[in-house]
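All protein chains but one are shown in place.
On to chain A.
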């Protein structure tokens, strides 16, 4: 499979207000600090990490909703990093986004029909076909066409998320960034929406980047998983491998926090000490060393690179990735 989207060492640094008077130097918040990813056509890549680790920022940069500070974005073999204006608008057809908050992502003053008609009109679909297409889209996401005269506030969260999905699919994109699409929904509705998304993926041959902090949801839907910590990818690999055999201590800690469904199974819980360091002032060396139970001197000085740690293509950014496993400290 070829790469549909490639991120090459992209960074996003947000300037912060300077605390010192009379200085031009602004401190930077390093939301995303150099990540490289390649997304294959038709796959679902899960992007997980704590709140504030930069996963949403990375997703928005991939869509060019945010300009990267550094790095390149390649889509279908074209470097789209510097696309602007009309060029960028044409590209919008092929990449879409589903948002986290179904309450904030729909314009409260437009009916569902108006919301869904907008992308179609922008890309010049003849009026006669628009209605037909909207009915079809609503049907695809499990809503009825008689809903279309209603306003967003008349729908439940799950229904709104379906409308958001319908809008994203309106232009038949190839790549859909799903920015925590189910984390604002009830658990029972989450399953419905996830199933819907899987069905749609199969039907329309979609490629998903699935951003979430819920590990079990990601495990369920993803082919591959990337784990982010403080703006960096710390582990990347096939979902099965990463989940069954995590190589990076951060991934291990994350996975140990997933509640066990079997009450008889013993499970060792790794509790990380301390708080997530501020991305405005990240620690030197390995960014995880302040909380890592295995940190040694080298971790405080040298930043580990993402390197291959298994024959299956699993990658981890840890100086001791191999040793951690052989010591067998984790289950």
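Everything that follows uses one rule, which is that a residue touches a chain if its C-beta (ideal position, glycine included) is under 8 Å from a C-beta of that chain, and two chains touch if they have at least 3 such contacts; residues count from 1.
In this text, contacts and distances are computed from a predicted model.
Between the names "Hydantoinase/oxoprolinase family protein", "Diguanylate cyclase", "NADH-quinone oxidoreductase subunit J" or "Protein translocase subunit SecD", the one given in UniProt for the chain missing from this structure view is "Diguanylate cyclase". Among the residues A:158, A:246 or A:279, only A:158 touches the chain that is left out of the figure. Among A:44, A:105 or A:290, only A:105 touches the chain left out of the display.
Which of A:196, A:211, A:227 or A:254 touches the hidden chain is settled by the complete complex: it is A:196. When the omitted chain is restored, the residue from A:97, A:217, A:292 or A:321 that touches it is A:97.
Counting the whole complex, the residues of chain A in touch with the unshown chain are 60, 63, 65, 89-90, 92-93, 96-97, 99-101, 104-109, 118-119, 122-123, 142-144, 147, 149-151, 153-156, 158-159, 164, 167, 170-171, 189, 192, 195-196.
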